[in-house]
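Now for subunit A:
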Amino acid sequence: MRDVLLVAGKDLRIELRSRVLLFQVAPFAVATLVLLGFALDADRSALRNFSPGLFWVAVLLTALLAAQRSVAIEHAGRAADALLLSATSPARIFAGKALALAAQLAVLEALLGVAMVVLYDARVDHFGLAVASASAATVGIAAAGTLYGVLAAPLGVRETLLPVLLLPVFAPVLIGATRAFGDALGTAAVNGWAWFGLLGLFALVYAIFGALAYGPLLEAET
Partner candidate 1 sequence: MTHAGYIAAGWSISAALLVGYAVMILLRGRRLSGKVPARRRRWMTAED
Partner candidate 2 sequence: MSILLGRSPDRSEPRAAPAHTGSRTTRILGAGVLAGVVGLGLFAFIFSPPDSRPGPEAGTRIGQFDVVRLMYVHVPAAIWTYIALGTCAAASAAYLWRRSAWWDRLAHACAEIGVVLCAVMLLTGMIWGRPVWGTWWEWGDVRLVTTLVLFLTYAGYLALRSVPAAPEARASRAAILGLGGAVLIPIVNRSVEWWENRTLHQQSTLEELRIEDLTLFTLVLGIFVMGLLVLWLVVHRFRVAWLEAEAESAGLQAALAERRAEAAEPVTAGPVAAAEPVTAGAADDGAGSAGP
């Protein structure tokens, strides 16, 4: 656990110092929400009805950038080699990197959530459900993003390849999180907690798969 926190802390410190998250990713996320608003013709009731889906589309696009960033800092200066040499187990490196990515996504989601309430006039009826399902979705996105990120990392075409690999993987997250938020925001009459269960299952499956697969991948890289 200490190793996990060390790796996560390293990533987060790099992020705090470089401020890429603050100055590049966060504005991108908000700009996405604004453009989606334009696409729906600023119809207030339509925006409110579709706010869960629009919010999660913005989150997933933002997650692509964040995942790119997460592997880019590892690949620059061959930091991955140093991590391997440190004799930390690959599963722990994976957990640490996923944790750092999840923390960054959580910050971005909080920002987007405020923007969604302000711009789309959304109202949160069940705050607990919204936070729980967002957390489960975030862990799933971070696990999948970290795994597929390192998969595409050493290749010259990372920027175009990673979205192609990741977006189909995000399909169940988008469906599940949109439905759960639909319940939490009172825009859809569904059982949000069932969807929370599905998001949790996705997070669990990709966390385990990622932890197991990270070792062979890191070996392949060196």
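Simple rule for what comes next: contacts are C-beta pairs under 8 Å (C-beta built on N, C-alpha and C of every residue); 3 or more make two chains touch, one makes a residue touch a chain; residues count from 1.
The candidate set was assembled so that all candidates are chains of the complex that A comes from, given by their letters.
None of the values given here were measured: they were computed from a predicted structure.
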Candidate from 1 or 2 that touches subunit A, complex-wide: 2
Residues of subunit A touching candidate 2 in the complex: 147-148, 151-152, 154-157, 161, 164-165, 167-169, 171-172, 175-176, 179, 194-195, 198, 201-202, 205-206, 209, 213, 216-217, 219-221
